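So the structure is just underneath, and the comments pick up after that.
A protein chain is absent from this complex, but the other protein chains hold their places.
We call the chains A, B and C, going by the order they appear; numbering starts again at 1 in every chain.
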Amino acid sequence: MKQAARSVRHKSRVALLLVEVINHFEFPDGKDILRRALAIAPPLARLKKRARAAGVPTIYVNDNFGQWRTDTKKLLQYCLRPKAPGLHFVEQLQPDDDDYLILKPMHSGFYQTPLDLLLRELGASSLILSGLATNSCILCTAHDANMRHLKVIVPRDCRTARTAREHGQALEHIVAMADAKVVTSSSSLRLGTLHG
Amino acid sequence: MKQAARSVRHKSRVALLLVEVINHFEFPDGKDILRRALAIAPPLARLKKRARAAGVPTIYVNDNFGQWRTDTKKLLQYCLRPKAPGLHFVEQLQPDDDDYLILKPMHSGFYQTPLDLLLRELGASSLILSGLATNSCILCTAHDANMRHLKVIVPRDCRTARTAREHGQALEHIVAMADAKVVTSSSSLRLGTLHG
Amino acid sequence: MKQAARSVRHKSRVALLLVEVINHFEFPDGKDILRRALAIAPPLARLKKRARAAGVPTIYVNDNFGQWRTDTKKLLQYCLRPKAPGLHFVEQLQPDDDDYLILKPMHSGFYQTPLDLLLRELGASSLILSGLATNSCILCTAHDANMRHLKVIVPRDCRTARTAREHGQALEHIVAMADAKVVTSSSSLRLGTLHG
Partner (left out) sequence: MKQAARSVRHKSRVALLLVEVINHFEFPDGKDILRRALAIAPPLARLKKRARAAGVPTIYVNDNFGQWRTDTKKLLQYCLRPKAPGLHFVEQLQPDDDDYLILKPMHSGFYQTPLDLLLRELGASSLILSGLATNSCILCTAHDANMRHLKVIVPRDCRTARTAREHGQALEHIVAMADAKVVTSSSSLRLGTLHG
């Protein structure tokens, strides 16, 4: 059996991570997060579009929601069913054919997933970290990236949390302790390319 | 966002691992392995059936074949298309709805995958290790299991490699160095339950 | 060569972690942290004494300070030299002969260290997390423990950070997001034994 890891479709010093955007929002505080998430969907969709145009790979880093089936399509269908609470959020941010998908079992995108290996394959040393939620999966992923000497870039308008207070404190913490740079989404790509 | 990892559908001291059985056999030496793999498909299918009847979870541990899409269904369809070289092998060993699926990027089932976490969730401390190929993914997975103090059980008739010689040497090595027990497939379940 | 991991000297459902207490405080903000650290040294020393009396293992989880020599004794001597800034702090918290020592290269006590394996060997499922600094190594270690389903217990008076604000925010975050329990140091041992 050979290792199949060598066939990534991009080479790029920066990668765009979309954390937990394929989401059913069916968990405690789901409604609170969804309400705030809807506000970041348009800038996030624009950022993804710009990344694509620039040849920057987009990686969906998503909870497996306890299914252990690694069947992203089924999860996507569930989140996009007509009555899904997050339908309007998820439909703006659907994965394209050349995006990458990583299912994570816990909070950090690096814990027991192949994210580290995928980033090495892509040649990426900078991450643009976007999605949900600033004080949970984003924060854990930022720390794990920093411990791997990956540069973390945070587009200010592309992440959120349950409350403005939690979001603000987590952002401040990530900048101070995980060495992240906070920028506007429109400047994040340029920065990643420069620092990668 | 909450961790979703707690919702496994089994509790069992032993788990059955099927390594690389959802396979397109389109790699160097693929034909050699397929020829030998066909011989282990029937006992493997029987072992899986017995595991199911006994409430023992089956975990498919499969290569992502460089797709990075975590889309097992698509991979399965590809391996089961009418002209697929391994059609007759794969169709005997298709995953059922309550099986678990792990996509691995490299040789070992534990490297950058959530297998370790899934086994903890299941409560499994013994692994019945079956599939392809004895001297590659099976050997690496056996060592990684042994380093995690998991007991490795090897059903003699449910694994193979490119050649009888490679298979034999690897089996001898796994028993000596990864503390594995070689048994017949019919006795492996009982042993796992005893030692789990 | 055999694995040597099986010879731990304790069996306990709870373990006491002392993070970064063998410290030279020779880094930016080192003076600020030291000033606040001196206040937690006496309760921390008492907690360690109680743990020992109760048969609860103490694990020092310490930065390797870039030395890559795994020579804890040398590091200890350096931190205890007559002119060391942190002499008065470190001398209250020196490791005993039956304590365990883990050198970590980065922030989290789990990242590229054998802490996970040591805890499995000890049988510990609860951690009492103490030391420096609340919003950095403690926070990262708490998240990594939570992702491994380890119960985190935080003795209120045994941890600190550069400022009261950073300490307070980090504590609030750890409780909310890493499912930790904040208690007085005197009740932490009892709690660990109950929940372990």
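Here are some notes:
Going forward, a contact is a pair of C-beta atoms (placed from the backbone, for glycine too) under 8 Å apart; a residue touches a chain by one contact, two chains touch by 3 or more.
These numbers come from a predicted model, not from an experiment.
Contact with the undisplayed chain is limited, among C:47, C:101 or C:154, to C:101.
Here the missing chain is touched by one residue of C:136, C:169 or C:188, and it is C:136. Where chain B meets the omitted chain, the residues involved are 106-108, 111, 135-136, 139-140, 143-144, 146-147, 166, 169-170, 173, 176-177. Touch with the hidden chain on the side of chain C covers residues 1-8, 20, 27-28, 33, 63-74, 100-107, 112-118, 132-133, 136-137.
Everything below uses one rule, namely that only the chains that are shown with their structure count from here on.
Taking each chain's centre as the mean of its C-alpha atoms, chain A lies 31 Å from chain C. With each centre defined as the average position of its C-alpha atoms, the distance from chain B to chain C rounds to 39 Å. Among all residues of chain B, those that touch two or more other chains are 3, 5.
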